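Dropping a structure here in structure tokens format, bear with me for questions.
Taken from a larger complex, these chains appear in their original positions, while the remainder are omitted.
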């Protein structure tokens, strides 16, 4: 990396706001950091690749990028405001790609968006929202000049691969939560807080699926469509990304199904518990009804009630009550109501 | 716009009922307001585009439009009565497009329908029901003559784009309601009014999906089918609309799924609450049963009941009752039944 670093030092620093990085690469090595305005002239030199990274650029900056690479109005318009579906579009000899990113931000999931412009000799990435910086991608690419030397389609691959890789920790966190929830659901009926957690997990998975689902098509087209910016030798790499996205998608779908099972199971567990409560209630009511009824009878004020006069009537009745209660208790316990 | 305005003043005003606007455009500027009967002759002049806007026209007006542009009987029949599915049909060298519109009308959603006839040198829009006037589209187009100069396919794009744009505020309102509902569902079991709201939201989304769903196919065909009325340079614009419709559709589908989750969650929350009520009921019954049973026993009239004679029997029994009740209370509280 030394050569590249040297090269960097000889060029002017990046100053514009919204520009994260703007470099020119020859044979996989950064030979200059450039201003946006110089991009077109650098790019037109044979073997030179311009790689520009923007973060929530204003329209002025986007316009200047557009001028440099003759980008289509509609793509620039799209890149200006987020909330696009993942897609791939070809405008003349330029590709415009939208991907949704997902990262862990502490405990919750932060969704972002990345727009990519790729053409002969350049790649421009535009990040919106909570998407991670692509500095690690840049560093990894620069540390492996031979791969990077393949050009802008390799950079495209590296960024898409990075985006898809970043889904995994998010999925793992969700998976852990789902597994924790599973144990709880089956152990006892859910509390309101658990239901809320279950609900939010389903929403997160829905958003994640919406982010990942259309990306399959994007990658598939990069792999199959013989786009002019993607050399045939790069297609196995994109197939690898497609594959990775599909794996992520399958995991998401499985988790969604598992949560649906969990919902159904928890409905059953809740029903079991409700019935258990009803049984307990009925059992205790029955047990308590015995002394109440018997005592009520001997609390009547009839003049002629022979039992009341018996020496041990009281004790006999208490014995009967106790026997009945204990008998009922054991009976209910035996049939599982208590 | 001055030139256009001047031009307008030199032509006769529109008088027919049902005609919202009828103008002729050359190079994106309105050169005349015309009567329907003149449309054919204006249209046949090279570089002239006739743009007519109708609102719930009667059959006479439609017939006269039909004559001017040689429209197909079936298309005119369709345009006469609303309740068509969104569709695109090619009759000879004319396109017939049906789209459903949705706007906010105060708090509720008003659905309407727009039918469009497009051919070489003309575009006729026919609005039914609560669809917004296309005056804003006209004004925006006229304020940008260079774009409008591209002809009738640009007008078609502008109208479709406007229709799709109008879905967004409707969706946002629904989204806000869904989010408000979510919070309520998870906070406590639903009331009947909330269930009704949930139900009506689902119906609204169903209608919206029915409006938007088939439009995807309409836009896709405009983008891909190489229709003679759509120049290749316009295809990226229609692709943009397709994209927009798809985003709207994805949002609708997500909201539908979220409401289904909310329904399921609310079933669980309702079950939790039902069980909580049962537990509370059982607990209080148990607590109250203790003094009732004990008091019943000491209310018996047996001659020989030693406890009754004890000096502090009453206080002892009251102590026992109190202890039992408090004990039960704490026990129930500990297990979460109270």
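By letter and in written order, the chains are A and B; residue numbering begins at 1 in each of them.
Simple rule for what comes next: contacts are C-beta pairs under 8 Å (C-beta built on N, C-alpha and C of every residue); 3 or more make two chains touch, one makes a residue touch a chain.
Since we're looking at a predicted model, the values are computed, not measured.
Engineer: We see 2 chains here; how many are in the full complex?
Structural biologist: My count for the entire complex in this file is 5 copies.
In this text, only the chains that are shown with their structure count from here on.
Engineer: Which whole number of Å gives the spacing of the CA centres of chain A and chain B?
Structural biologist: Chain A and chain B have C-alpha centres separated by 27 Å.
Engineer: In their shared complex, at which residues does chain A touch chain B?
Structural biologist: 72, 74, 78, 83-85, 87, 89, 91, 189-192, 195-196, 198-199, 202-203, 206-207, 210, 263, 266-267, 270-271, 273-274, 277-278, 280-281, 284-285, 288, 291-292, 295-296, 298-301, 305, 307-314, 317-318, 321
Engineer: In their complex, what parts of chain B are in touch with chain A?
Structural biologist: Per the stated touch rule, the residues are 182, 186, 236-237, 239-240, 243, 246-247, 250, 254, 257-258, 261-262, 264-265, 267-269, 271-272, 274-275, 278-279, 281-282, 285-286, 289, 292-293, 296-297, 299-305.
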